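What follows is part of the complex, with its chains left where they were.
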Amino acid sequence: MKVTVVINRRPEIADPEGTTVRRALHELGFTEVAEVRMDRVIHLDVDDDDQDRVRDRVDVMCSRLLANPVLEDYLVVLG
Amino acid sequence: MRVAVVVFPGSNCERDVADVLHDLGAETHLVWHRETDLTGFDGVVLPGGFAHGDALRTGAIARFSPVMAEVARLAAVGAPVLGICNGFQILCEAGLLPGAFIANRDLAFICRFVEVEVADTGTFLTAGTRLGSVLRIPLNSYEGNWVDPTGQGRIVLRYVDDPNGSQAGAAAVASAEGNVVGVMPHPERASDPLLGSDDGLVLLSGFLGAPVPV
Amino acid sequence: MTAVTESVHRRLGMTDDEYEMVVDVLGREPRPAELAMYSVMWSEHCSYKSSRAYLSRFPTSAPWVVVGPGENAGVVDIGDGWLAAIRIESHNHPSFVEPYQGAATGVGGILRDVFTMGARPVALWDQIRFGPLDRPHNRYLFKGVVAGIAGYGNAVGVPTVGGEIEFDVCYEGNPLVNVLCLGVMHRDELVLGTAGEPGSIAVLLGKATGRDGIGGASVLASASFDEAATEKRPSVQVGDPFEEKKLIEACLELYRRHLVVGVQDLGAAGLTCAVSEPAARAGVGITLDLGEVHVREGGMTPPELLMSESQERMMAYVRPEMLEEVLTVAEHWEIESSVVGVVGEGDMVTVRHDGEVVAEVPADSLSGGAPLYHRPVARPDWLDELWESYVPPTVASPAETLLALLSDPSIGSSAWIHEQYDHMLFLNTVVGPGGDGALIRVRGTNKGLAVSTDGNGRLCLLDPRRGAARLVFEAALNVAVAGARPLAVVDNLNFGNPEKPEVMWQLVETVEGISEACEAMGIPVVGGNVSFYNETNDRDVNPTPVVGLLGLADPMPIDPPRLQRARPGMEIWVIGPDPTPNFAGSSLQRLQGAPTGRPTAPRPDVATPMIEDVARLAHVTPVLHDVSDGGLAVAVAEICIASGTGAVVETDDPVWLFGEDPHRVVVIAESGSALPGRRIGRMWAGDLVIGDETLSLETIATTWHRALPDALGV
């Protein structure tokens, strides 16, 4: 089963990379870009077809390894 | 020889390489990345560092710096253009060298001496070396893993023991004409036996057109 | 006092008595912004209120001291118009909350302390301590901290050339992350943290201010961890080495062109500190307009703006006629700037926001007026028991014992760590990580600067005074091995909860020990840092002073000693006093159990001449190696591994092989040399032979190289 995990940095946490990219876009003339935030998506291919179990297990993977709970929130999407 | 060493915001090896080139007899100038005229320079170096903090991808933003049009012009007229580490990454992003960089295979920054073997003596960088000679030079990068989907890149130096997963073991790559060269390890750091090796001098002398044989 | 304000000051970490002191100073109830300012400036982290009374014991003067403790970094004269700036700082609590960012911002902070003084930062050292690596969480913290130091240090472009690592259960819930920075400058580039004359203008340079780190100093670093960890946790600071790199270059250009009268970095206590300390030092007043501060997020309140610990910011004090040039330099380096204040007569810090005065307080009541605590001090009653319960370790086979030591991650190779750090940038690293002290050349001169950092929590638990003194002597010997003479010390005092009399006793003894050792060698303490409340769930860390010692090699040895230079046929000598059968606090004891006994006392009378001898030998000897963790056997094994040369050690006495008594150095010398010590063996083209046992070079090398990677499972 395919699982997509979307990891977002919490809004109150600074995102220096996003700021640098915004500045670069402005220099290239894309001044309409007011904000840039950089996030991650993790695609998992899981050898298991039990939706409930997969959801539970991926949730544990996120809280233990994939996301950093101090800085990030995550969202698990099956399929 | 008059050499421009380009300084991007976040470059950090510019003074190191300028000092060593100076000691080898070059007239070196640090040139800010907003410079739009490199007239009068015989060659240009893009030094190591973290231009624009490596935001997005290494070299992704630096390649749009105003100075890059002049770097491309010098490359087109056959002047020697050397990218070291981050400079190599910038030259790839700018399309002046083939390929691109991804993270080291083991996902760790690597700072240590590595051995590289000369695979092509037809570039300025390796003009003073012999095919197959082995040089000891420090590597210092997180994204040193060169990828070239075309498989056509001209490889100038190869790692003896693959430290990072780089395609075909490439440690240095040249343009088809041979006057644009990117090298991932830092020849300027192998410039004094007191620092562990002076094997980089033959490469930098080659850049200055005064190769000393090994 | 109303119930509302009472709860506000307590929430900011202030006691009721401290609140009353504020009321006394002001002659009225403080406004919210004022209360915020006092709470950060009077926090333990910023004011040293529990330690100040005792730190005054340190010897701080010497003819070569240019700036002693109290400024952002200590500065010493290294001759011929050159100065060196040095400082050490802890980031323990932030690194526990978020190891990568905590360590990264620790590096950012210590760099600012050094380039605030006018010096270009040339090298970093990290001293890191964790619980044992068999616990996954400790591995997570350790890897995160190393990645954070690498991530920030490499990208900001300052090499990390050495450090220290220790694993012990006492750091389980409370890792220690200290970072030391060394800078070099010309004499005329020295800048102090002064606001200058009335009329000077305060220019805020660097990153936009956000809500990050609000209350970090007052809450996170000044309270026990279990309390702070929960809802009081401020939002985590995220390091931005790219901004700091630009800020370094911009500031160095300002200094070179003499465009500023003073500079203060914004670390803990943010803007509050950046206006009050320079104003107090200069004896002037200042008006700060919060509306002018460039911000990352809208709607920040005055207390938030005043307390934010956003990274990568500096306050420059500028004469009005220089202002335009200063702003042009900032623009050139592509950093943001804003004109936020004006220096005036008087002594008041006045803060305006939206046309209103939100704070008006005497500058020096913030920086110098903090309460001074003489907290109760009591020798722990468990100490005698610890001393008396000493059991000597058992050594059935010296070879097996050596292998056990080499496979200890506190002793094995640190390559897994230091190969992730750029330790070669600037082409000055003559002796880098992997030896004793690191040696940095000062180009344009014949000088070298050597720094060694040393800490040892077990030793200091058993006897903080002896332990701390021994650290100073050990660090001095480590720089002597590089050919340098000791010049100055910085210290980082990592302790538990100062409200416990036993912890205060440990601090007092430690300060005494460091002071005695410095006095014996005639060197000053030029700076330091105190980190209290390193406790989790009522368990304090071992008292862990970390000593950073700066030495000057002038001239630098032409071919400095290196472990690699040992060759077959050379002789192995040990110089220094013979060891005693006392393993208290040693690595061997740790392998076999808990620390017990009373460590051997240092011998100041021996240390000083010996350090001089060793510094002289460094000019003529291929290999010098200080005997420390794991004793002589480990020192010789390290020489064998580095040089690929075998050794024959003509003793199997555990006291000689594994004792860690102070003041001993292994010297590898050409055969026939006459040295002031004992010849205990020779190098040869074979294996490592100890008494009648033999270990292959490959076995010891693999064991030593794999110690840390195996413990990490990589």
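We call the chains A, B and C, going by the order they appear; numbering starts again at 1 in every chain.
One rule holds in what follows: a contact is a pair of C-beta atoms (placed from the backbone, for glycine too) under 8 Å apart; a residue touches a chain by one contact, two chains touch by 3 or more.
This is a predicted model, so every value here is computed, not measured.
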Protein chain stoichiometry for the whole structure, using the labels that appear: A x2, B x1, C x1
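As a working rule, only the chains that are shown with their structure count from here on.
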A-C against A-B, pair bridged by the larger set of C-beta contacts: A-C
Interchain centroid distance [CA atoms averaged], chain A/chain B, Å: 34
Two or more partner chains touched - positions in chain A: 16, 20
Touching two or more other chains - residue numbers and ranges from chain C: 240, 242-243
Partner chain A, residues of chain B touching it in the complex: 52-53, 55-56, 61, 64
Residues of chain C touching chain B in the complex: 150, 154-157, 240-243, 245-246, 332-334, 415, 418-427, 429-430, 441, 443
Touching residues (chain side chain C, partner chain A) in the complex: 97-98, 101, 210-212, 235-240, 242-243, 296, 310
